[in-house]
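With one protein chain held back, the other chains of the complex are shown just where they sit.
In order of appearance the chains are A and B, and numbering begins at 1 in each one.
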Amino acid sequence: MVIFSLGIIRGIVGQIVGTAVGLILVTLIRLLMGLPAWKAEPAMIIGALIGAVGFMIGVGALSDWFKWMGGKETPMHHGPPTDKPAWTRYFSVDYNHKVIGVQYAVTGILLVLVAGSLALIFRTELAQTGLQYIEAATFNTLFGMHGIVMIAGILLGVGGMINYLVPLMIGASDMAFPRLNAFGFWINVPGAILVISALFMGGWDTGWTGYPPLSVLAPMGVQAFMLGVYLVGISSIVGSANTLVTVAKMRAPGMSWFRMPIFVWAAVATSIIQLTATQLIGLSFLMVTVERVLGMGFFNPVLTAHAIEVGSPPGNVVLFQHLFWFYSHPAVYVFILPGLGIISELLPVFARKPLFGYKWIALSSLAIALVGFLVWAHHMFTAGMEPFLRIPFQFATMLVAVPTGVKFFSWVGTIWRGKLEFPTPMLFVLGAISVFLIGGLTGPPNGTVTTDLYLHDTYWIVGHFHATMFGGFIFPFFAALYYWFPKATGRMYNERLGKLHFWLILPGFWVQSLGQIAVGLLGMRRRIADYDPALGIQNGHVWITVAGYVIGLSVLVMIYNLAWSARKGPVAAANPWRSRSPEFQIPSPIPEHSYAEAFVITGEPYDYGLPGATYVAMNPSAAPAAAD
Amino acid sequence: MSASAISQAEYEQQESANRLGLWLFFASEAFMFAGLLVARFYLWGDTRPHLDQAVALIITAVLLLSSYSMNRAEVMIAHDDRKGFLNSLLITAALGVVFLIGVIGFEWQGHIRPTDGAFGAVLYGMTGMHALHVVSGIVFIFIVWNNGRKGHYSADRHWGVHACAVWWHYIDLVWVFFYPALYLIGTAQ
Partner (left out) sequence: MEKKKSSALRQSFNVFLGLAVLTAVEYGVSFIEFPTVALFIIGLFKAGLILNYFMHVGLLWSDGGKHK
């Protein structure tokens, strides 16, 4: 069977078989213990976990490790498969970081599309007061699903950029642990399948935050969602460890820490957060799981008679929020730091000027990551948290504005008196700065206790958050897609369609974000299916919904553009942007092993426009002239 | 694991990358275990349940002994003493099993049940998560023991043994903090 030569098909079969095995196993154990044979939730949990293992076995991500356990060696195979078409490598386990990067990015775009479509459904519902198309319970599931699928999609997009770019930028032949890299990508697939399957298990009504006690009482969908997030979290942890080791151990000769491309700094900062904080969302979801299934009352304020007898204190729901936000606040920096790195990476190329304040930019990424660990409780000002924590967390939150301000200052300084060019990637970079400014300026009022007491859980927060995500991830991600598209495919995208994409999404997003902020101030609560017509915000909602459709349309334009150009576009030059970065000094598309010979770093990375400045000293045999 | 096709310099370069990766994973896990400790202090404060002190002290001693024998195993293979290495590994695994029996067979049979409010949740959560890691360590030991039996490690090349040993010590390290947090700190109710 040809179709079974695709790893992903074998993986899905493995997941189905594994899930069935888990269901049967739990039922058998319950029978042996003399309990009623069928109980849905434990069976589903064990089924989901064994199913995930089944997927990883089926897809082949564990094969080499199983052989190692038996003491066999497995030499690394690089290059497209020899016995089947080359495109199949994208649907199977492949150890080349460029293939894995594309796998991450494409899967990320797919998930973003799914999550965006869900948003369009409930945005349509919100365009009018009253309930027209969906019920309140469906609405709840949809916005929760929108949130978490978007987060998974963004994490995959971040993984795509880091996996594709970091080894190229530091001159490494691959990531430090290629097998772990493949594992880290593929574990996302059963994770995403689990999260989406929550739709068919009754959905859930807590939103993506999964706060107890509601998440303890919610339908089983919440369990599928939490297990899916757990798997995606594993990907974050192994992927970030891989990135950190790669950067620490595999830089090209001469590339000191302060000669690394700025995006690599962003990748390091992001990885530090992902590596450590992810454990805490995993732990908090695990605690909810054992509370649901085994009745372990971490978050249950009600004590049983026996618990009172042994003198136990009650559980506490606020503990969940502490653990949860310890990850989930830094997580937004995971989303935006690579994007801000892309902005700093691309601006000097298109301004033809040195990056203003390289060291400050590099360290500001690190500073955002580290300060980000100390701000989580600003999500909990209204949650009944210990009052003495409010002021310290308010000030820590304000501190984040300092390194972020450094970045803005540097961007303005780089643009200042530059010779600006405006191809599509540059437009998206400038658009990202404008959008991120909206997100940045609406942030401090949420971090200030006095104003947050009023703004908390309003649509203002929705507007703020979407502006940071679009400015910090979506726009820079699109910029990166257009910018490295010729390197990845060897063909040029269509510039007119690229510009059309930009001129649809930018005004579309401004209207959406400012609209959300406005209706929030006028009294719209977040996460509700309906609102009072007397608030007078229905027109605002119509604008937001229409803008949402415009954004969706613009993304379809981009997908058409990239899909068409990848096959039919004009052949791209090796260095269409006159970049100084090493990956642009080799042919397009980038060869299987990237660099034929190791290069040496001889200067500063962003000395654009300075006569005689060099960054990369390539071996003559790998010079771009040989490529055209 | 033991790739004979590569030179010693390449092996050591790979080993240094592996080591950094493993320690980064330790750092990651440390946050999870710290999260459990946070839960313990947040929910229990300066109280703790009445638990069997003798059982706790015995399993702590057993785990410490196992760490010692694991260190012996690594010293032995580093000096090409294959027989002593394999025996020490088996002793370590056996002590690990004794530890598990102590946790599941004695500790978990006490008067505190998992459903007993914060006492039950934290006690079973912390010991359960730690026991899960002990199980993973025992599995790891048997994989290494099996490969060692086939003659896969040498004094110069035994990253697999080193990784297994460091992982086992890490599990002991976690217990160094869990033991006082569960059994010694606070007033027993």
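Methods note: contacts are C-beta pairs under 8 Å (C-beta built on N, C-alpha and C of every residue); 3 or more make two chains touch, one makes a residue touch a chain.
Quick caveat: nothing in here was measured; it's all calculated off a predicted structure.
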Report summary line: Here the chain that is not shown touches B
Requested in this report: Could you tell which one of B:Arg40, B:Arg72 or B:His152 touches the chain left off the display?
Outcome: B:Arg72
Query raised in the report: Of B:Arg40, B:Arg113, B:His130 or B:His162, which sits in contact with the chain we cannot see?
Result: B:His162
Report summary line: Even though one chain is not shown, chain B touches it at residues 12-13, 16, 19-20, 23, 46, 53, 57, 60-61, 64-65, 67-68, 70-72, 74-76, 78-79, 81, 156, 162, 165-166, 169-170, 172-173, 176-177, 179-180, 183-186
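Following the convention adopted for this analysis, only the chains that are shown with their structure count from here on.
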Query raised in the report: How many Å are there between the centre of chain A and the centre of chain B, using C-alpha atoms for each centre?
Result: 33
Report summary line: In their shared complex, chain A is touched by residues of chain B numbered 1-5, 13, 16-17, 20-21, 24-25, 27-32, 35-36, 38-39, 42-45, 47, 49-50, 111-122, 124-125, 143, 146-147, 150, 152, 189
Query raised in the report: Which residues of chain A touch chain B in their complex?
Result: 68-71, 73, 75, 176-177, 180, 237, 241-242, 244-245, 248-250, 275-280, 282-284, 287, 290-291, 294-298, 300, 303-304, 306-308, 310-316, 319, 322-323, 326
